[in-house]
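Quick one: the structure is below, and I'll ask about it shortly.
In this view, the complex is presented without one of its protein chains, the others remaining in place.
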Amino acid sequence: MTGLVPMTGLVFWAELGIKMAVAAAAVPAIGMVIGYAEMKLSAHMQSRVGPYFAGGRYGWAQLIADGVKFIQKEDIIPAEADRPVFKWAPALVMLGTMALLVVIPLHPSRYGMVRDLDVGIFYALAVSSVSTIGVLMAGWSSANKYSMIGGLRAAGQLIAYELPLVLATVGVVIQAGTMSMQGIVQAQVAQSWPFMLTQFVGLAIFMTAALAELTRLPFDMPIAESELVMGYVTEYSGFRFLFFFLAEFANMFSMSAIAVTLFLGGYGFWGIPTDTLLSPLIVFAKVGILVFIMIWLRWTLPRFREDQLQTLAWKWLIPISIVNIIVTAVLKVVV
Amino acid sequence: MTFSDWLAEPVNWAFLALALPMTVAAVRVVTSRNVVHAALFLVLTLAASAGLFILLSAEFVAWVLVLVYIGAVIVLFLFGIMITRAPIGRETDLSHAGRWPAALASLAVLALTLWLITAVSGQVEGFDGPLPAVGVATDSAILGEGFIMRYLIPFEAVGFILLAALIGGITLARKDLTPAEEEEAERV
Amino acid sequence: MVTASAAAAAPLFLAAGEEHAPELAAGGFFAGGAWIMLVLPFAAFLGIVLFGKRMRKQGAELAVGAMGVNLLWASVLFVQNMLGGIHREVNLTIADIGRLGGVDLSFELGFVVDGLSIMMYWVVAFVGFLVFVYAVGYMEGDVRVPWFFASLSLFAGSMLVLVGAPNLIQLIIGWEGVGLASYLLIGHYWEQKENSDAAVKAFLTNKVADVGLILGAILIGVSLGGFRFSDLSRAAAEHSHALEGVAFAGGLLLFLGAMGKSAQFPLHVWLPDAMAGPTPVSALMHAATMVTAGIYLMARTFPLYQNLAAEARQWMIPIAVITLFVLGFLALTANDLKQVLAYSTVSQLGYMMAAVAAGGYTAGLFHLFTHAFFKALLFLGAGSVIHAVHSNNMSDMGGLRRKMPVTFWTFVVGSLALAGVIPLAGFWSKDEILATLSHEGYTAFMWVAVAGAFVTAFYMTRAVALTFFGTYKGHGHPHESPRMMTGPLVALAVPTVIAGFFNIPGVSWGPIGNFTEWVGARVVTMGDYHPSAIEWDLAAYGLAAALAGIALGWWLFSPEAETQAARDRLEIPVLYPLLRRKYYIDHLYMHGVVNPIKGPLARGVDWVNGHVIDAAVNGVGLLTAWLGRLVYGRLDQQGIDLVLNAAAGGAGGAGGRLRLLQSGKVQQYAGGFVVGALVLVAVLVIVT
Partner (left out) sequence: MILTQFLVLGAVLFSLGIYGLLSRRNAVTVLLAVELMLAAVNINLVAFEAFWNTPAAHGQIFAIFVITIAAAEVGIGLAIILLVFRNRASGNVDELDLLKW
């Protein structure tokens, strides 16, 4: 049994601090890699070349250049904006993102993740909901109709898809018999096949809900350019915009990583021992597949209508995930 | 235990680091001139209380608090505020003239409660001693068993209340359409 | 707490008078997974309810598919059981009921796979599958098709749960499920009042019987310490002391339950009315599900009746014989084709019940087995006719044999089988019943049964003649039904012809044995009577009666005679009205049960109201008036008014001030609440 409680001793705090710092530093790195992947992939899907010149070959330094550009830009705050709320909103979004990263298991040892909590998956779902507040704050404080409507849409959407997201994980929790992230991965390693095979309904619902939580296409109504300019990020510029920008990509990573942990067996892969340095690479490879699918979907599917979005969540995903839970529970007892 | 003894314990610094901002935020919840700010200060208060729960080794409750309150209830609040009215800037009349009697009443409650705490503290054994349960996080399996074994009926009752609240909320908040609008909605 | 005790029951045999108990295998994969058959129809039900409307065939695919899988599964089991007996029982303890009558009872679910249940699985799946296929064609373009198929799946599923039940509790669950589904299906066209009335009638009549079943289950469960059939059978076979006392009462109570479901006199009234549902429902209800449930219950608890509850059987046989003979007559005058078949079902159920009650376990079940085929065939044929002429009345039919050849020939085959003509299935099974009755010494009842065979043959000939011969009297141009409907007819005609050969007395078919051996795979051997060779004299009586009935029917309703004239010739003064009004049983229920509440009881209440209560009220009134005058004159005017006026003035003044407190402002109320709570707590603290 692990918890946040036995926090005595300097070593504990030092270790935790280093791990947190690594997790925090990972956010921009992940954001850049995924952002670059998105640029290149979307370009190729549209028969374009994409970033080409920056950094010499393949435009690999494009995102770094963009980052520098964003940081240099003037930080504009609208005159009518509610300044403290406006300023804190991106930070809160970023906080939710970073807090997610700390429970992703990359390796079975205690250095493989920041903390293995007894209620790990529950923690992940809880902190991922914190960004919602940030989005609402950003939408409200911008003193802009578009931002406001974007914020409202985001809130409605995030609340609606929070439920299937949580419910979809319950099947896995029932099957694994634990909420600890390491425990879930170990359960899959022990039975030598991922939960994807039995919880495919859960995986589908989880990924759909995750897309909606990320407000990515086809669920990007809150920032729909053609309707709302840029929704709740309309008024943001400079490094505050960078925060939103990075948070989206980092969130893609962490959502995919959670899906990998829950459904795809985490660092487990047939034939490869789990305690080697290959483990993080396996996780990254699996995350890469899911991220690729997300990017692919974004450049393939058109946007939903607002009412279709709510219908999908309340009338389809939630009932199906509840049925999934019931079936899993019954099978768990019977089999 | 003297105050300096108490302060020598590092975990109490953590407590203070949570409790003081929490109190300040709570004061701002009830005095802030801006509804949205009040709601956001409530977020702070609740986040701090989640931290306190972790100190008290009630980890599961802490994350339930975060998930349900910060993730859903406050969002619902902000949603409600923005739908009803969302003026940016301060409102002059958030508190009404009855604030002095209200302050008096709340002070009376505070006084009575504090007096009760001091009165009881002498009579219960170990009241002033360190909390025994702190240090080991409560296993969530215990809570789960509690819910479906001993507290099954309250659990079901709460489920029923949630259902009733769901239906009630929908019924209250939905707009009654005129026949023409209904026709319109059906056609879409 | 769920504990699984899912072990295959070792062949537990207690010699119940017989020494050679066959070795039974636990069965393989298919026996262990038999629960799938119980679950599939419910899955289909859910699937249809949720998604049926969006499917191409409106969910019929799911229902037919589930039934098809069940048929395959049951067929494998059937063949396995043919080649060597299977017995397996699985029980899951779901919950503890608690202490009842000094024993701890628990609620268990599970399934049982043995000769009896395999036979029933197969019959339900086979007839169910064909009926479902047929219904796809029959219900094309009807109202609420998804819901119809969902209910049909529920019907079949509940029956399978009932059949697979290893204990009385699960049997009751399935039993009520069957009742519910039948209610839904009979009332499928609920827009018409008489249909929903029929559904309610079926439901309520069954409920009367269910009281018996539930009381019987409690009685047996408490005295036995459990609800399992295997325990009951074993205890009964051992002449257990615990059961001896309650065997008679328990047996009769269970029989009461069976009377309702299997439409025994006098609880048969719902079955003819149940025609209100669509024809596939009737076919399913009369052949494989619902009405066979009662017979199945008797067969499942047969050791109880065989060994302990002999007195109960003395009550059961007369009821069964009345059912088979007296109610068969009602089919003579029915004008509705389906009603003719319905009364014939009632009558045939009487045969089965008579056989089981007389100790002929195998004979009753064999008749159930064969009857399922030809009765389903007849109903589906009738449905085909009705589908073509859009009327249930035989006076709208006639001359259909050239227009609907497939329906005609299969219907004739079914009718001959029902009449008991050699070599069709009905002949063999009816012969066994006659043999059983004769052997067990119920000679008089045996002759009644022979006479019943005559009646059966007569009314079936009448139905065939009126429907298929003569000239067409309806409207429009009837034509043969689509392949979807004639296919099941042909498929059912096959077992109707050959099923009888599986139990020719004394004939065993090499390694696969015969029907008697198939249903013999039970936890205890049944020890019932079944003839060891064909008793030619009895068979001859039965056959002669059947041929005589056919001849008479043919003579009366020959193709040249117009229907109305023929019927008039039959209108014997007293008998005809009696039969037309169904022996006045419905009237009896109406006037004997319903009207005492409406009429005399109401009058009684009225009399009490007028004479007793009114008198009392009037007396009190007079007394009060006198008192009032006294009080008004003396007390009120002189004393009280003074006080009252002062009080009223005071209240008005106080109210005027107090109303200021009612500001309507919720926070002031909340403040009052807080202060009140404070005061209360303070008082509490000070007092303690």
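In this document, chain identifiers A, B and C correspond to the written order of the chains, with residue numbering beginning at 1 in each.
Everything that follows uses one rule, which is that a residue touches a chain if its C-beta (ideal position, glycine included) is under 8 Å from a C-beta of that chain, and two chains touch if they have at least 3 such contacts.
What you see is a predicted model; the values in this text were computed from it and never measured.
Taking every chain of the complex into account, the chain not shown here touches B, C. Set against the missing chain, the residues C:322, C:552 or C:674 yield one that touches it, C:674. As for the chain not pictured, it touches subunit C at residues 659, 662-667, 670-671, 674. The chain not displayed touches subunit B at residues 1, 6, 9, 11-12, 15, 19, 22-23, 26-27, 29-30, 35, 38-39, 42, 45-46, 49, 52-53, 55-58, 60-61, 64-65, 68-69, 72-73, 76-77, 79-81, 83-85, 91, 93-96, 98-99, 101-103, 105-107, 109-110, 113-114, 117, 121, 126-134, 138, 142-143, 145-147, 150-151, 154, 158, 161-162, 164-166, 168-170, 172-173, 175.
We take it that only the chains that are shown with their structure count from here on.
Of all chains present, the one whose mean CA position sits nearest the global mean of protein CA atoms is C.
Measuring from the averaged C-alpha position of subunit B to that of subunit C gives a distance of 57 Å.
Subunit C has no residue in contact with two or more other chains. Shared interface positions of subunit A, i.e. residues touching 2 or more other chains, are not present. Touching subunit A in their complex are the following residues of subunit B: 10, 34, 36-37, 40, 43, 54-55, 57, 59-60, 63-64, 66-67, 70-72, 74-76, 78-79, 82-83, 86, 88-89, 134-137, 139-140.
Touching subunit B in their complex are the following residues of subunit A: 1-6, 8, 80-82, 85, 117-119, 122-123, 125-127, 129-130, 132-133, 136-137, 140-141, 143, 148, 151-152, 155-156, 158-159, 162, 166, 179. Listing the residues of subunit C that touch subunit B in their complex gives 667-668, 671, 674-675, 678, 681-682, 685.
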